[in-house]
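For this depiction, one protein chain was excluded, whereas all remaining protein chains were kept in their positions.
Letters A and B mark the chains as written, and numbering starts fresh at 1 in each.
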Amino acid sequence: MTDYEAVIGLETHIQLNTTTKIFCGCKADSWEEPPNTNICPVCAGLPGVLPVLNKAAVRKGALLAAAMNAEIRLKSFFDRKNYFYPDLPKGYQISQYDVALGNGGYLNLPMPSGEVRQVNIVKLHLEEDAGKTKMEHGRRYIDFNRCGVPLVEMVTGPDLRSADEAAQYLIRLRQLLRWIGVSEGNMEKGHLRCDANVSIRAAGSTELNTKTEIKNVNSIEAVRAAINKEIERQIVLVESGGRVEAWTLDWDDTHQRLNKMRSKETEADYRYFREPDLLPLELTEEWLQSVLTELPELPLERRARFMNEYDLPEYDADILTGDRPISDYFESTVKAYQGDPKVVSNWIMNEILRMLNELGIDADKLILSPEHLVQVIKMVDEGTINNATGKALLAKVQESGKPPAAIVEQEGLAQVSDDLALGAVIDKVLVEHPDEVSSYREGKEGLLGWFMGQVMRETRGKADPGLTRELLQRALKGEG
Amino acid sequence: MMDEITTELFEHLVELAAFAFNPEEAEYLRRELNQQLKAVRQLEAVPLDESIPPASHGVTYNSETKPELREDVWEPCDNPDEILGQAPQVEDGYIVVPDIPHTKLD
Partner (left out) sequence: MSILDKSAFSIAESIKAGELSAVVVLDAALDRIAAVDGRPGSLGVGELSQEDKTKVHAFITLTEERAREQAENIDARVSAGETVGPLSGVPITIKDIYCVKDTPSTAASRILANFTAPYTATAVKRLEAAGALTLGKVNLDEFTYGSSTESSAFQPSTRNPWDMERVPGGSSGGSTASVAAGEALLSLGTDTAGSIRQPAAFCGVVGLKPTYGRVSRYGLIAFGSSLDCPGPVARDVRDAAMMLSVMAGADPRDSTAAREPIPDYLESLEKGIEGMRIGLSPDYMQITFPDPDTGELVRQSLPVEIREATLRAAEILAEQGAEIVENVPMPNTIYGIPAYFVVSRVEAASNLHRYDGVKYGCRTNSEFRNLREMYRKTRAEGFGLQPKLRILMGMYVSAAQYSEEYYQRALRVRSLIRSDFEAAFDPKGAYRVDALLTPTTPTTAFKMADIYGDSVLMQYADQLTVPANHAGVPGISIPGGVSDEGLPIGIQLLASDFKEETLFRVGHAFEQATADADWRRVKPQVLRDM
């Protein structure tokens, strides 16, 4: 039985988060709007209209190209890709064919094995989006709201080897897009769209066999499932003596299956030619430099740096570079704290992330600033408050906006570490629960936790846990 | 002399152009095209040096005369309803057209 290897390439379309469309002044984001309301003569392809290029789309495209290690061409051209489709009002799409904005590029994808796979980019260009169609009762309903939204099309080489790797690529890509601020990268909203090219070959072989194209996968999970299904189908087909044909397949998420769309043999001849309504896109070196300076440290670079510089485990570093706001937050906190970064990491991973999730915001929107967090951590370190109080304090700072020290003072949250005071509380608790004291003395030492709880209740959570434990143990043993 | 655009090739062009002709029209158009191609053949004889570039436009633009790129500022259209109003078939704000058939994968 032959061992097979999957060969996968991904074609992604990334919707740039500019304010307006690429060739006209309509909004780029019209997700919520009623159909055919965010249109104008230009994006609706009326007779006589002309495209005018959005400079922000160029800037974001260049930023993305730089982040993908691609060469940014100082002179690139737009071309017409001609074909008939109802959601393409002009009957052609303005795209870039042979001399596009980006040339080459790659993404270094970390694998679970620890290896880093270089996924090459073979195409990176700007183009305009088409409208949306929905199928119902044997008819198509067309909405042009999305026509003309700026897209970057990015195509990888056949460098991925499994559905999981493809999913990883998309996860890292999405992270990158949000990191550099060029797209929300939300697949469910269509900000990031993906078609997968899949073929198989005998393991160890280097030839490329006929591939199929999978379309309409609208989430990372759908990509994973669809690719797995297709690899399976191809293997079964080839094992039974069949031949893989260059089909285009449509993923049906509801039924988790693939349908054949159209045969590639009858693919349209797009008759590409230079778009005469646009002049060549010419960028200056100065402009290019200004874009490159805008490029921040990228997520995978920062992840590596956090592991090196802060001695963090990969798990932590990965989470702390999940998005740019949280990683900036972490780093600001570490710099202000000047202590063990792992301590900060724990606080953030355990408490801050949960808070962000509950509030549904990014770290840069927190009222609880890195400075506030440092103050709380230090108070716990110094024993001014206990751990539980510290955790609760975070929410209080976030809600009130007051500095932690002020809240501790106002609400009297300071830890009770006074021997005498604690001793008195412990005596009271023991007197009130003689049965439990007997049980403990007879061997049920697990009841210590329960006693701790009682003391905490009496002190409204402010008892110093370490000291309380010590004193309780002594008291229960009949000492002191 | 052989026709450059054969009947078969003509059919392909008709396909590309999303047309449909009856046989008489088709033949007439095919012959006209071949006639015109004779004129186009003149281009073959033009001595073209390697260095002569293709010109997408005749005039040249420089950095002063070239129009600037557009600022990323929203400019709402004041009559999208009139644009939609030109469509032959509209339902609930959508433009309606018939479907394109799919084939199921076994």
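Note that in this section a residue touches a chain if its C-beta (ideal position, glycine included) is under 8 Å from a C-beta of that chain, and two chains touch if they have at least 3 such contacts.
Everything numeric here is computed off the predicted structure, so don't read it as measured data.
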{"item": "Per the touch definition above, residue among A:R59, A:R73, A:K90 or A:R146 touching the missing chain", "value": "A:K90"}
{"item": "Selected residue (touches chain absent from view) among A:W31, A:F273 or A:Y315", "value": "A:F273"}
{"item": "Residues in chain B touching the chain absent from view", "value": "5, 9-10, 13-14, 16-21, 29, 32-33, 35-44, 46, 48, 52-61, 64-68, 70, 79, 82-83, 85-89, 95, 97-101"}
{"item": "Those residues of chain A which, in the complete complex, touch the missing chain", "value": "41-42, 44-53, 80, 82, 84, 86, 89-92, 140, 142, 144, 269, 271, 273, 276-279"}
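As a convention for this text, only the chains that are shown with their structure count from here on.
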{"item": "Complex contacts: residues of chain A adjacent to chain B", "value": "18-20, 24-27, 34-41, 44, 46, 52-58, 84, 86, 134-135, 138-144, 247, 249-250, 257-261, 268-269, 271, 274, 276, 279, 282"}
{"item": "Chain B residues touching chain A - in the complex, by the definition given at the top", "value": "16, 18, 56-57, 61, 66-77, 80, 83-84, 91-100, 102-105"}
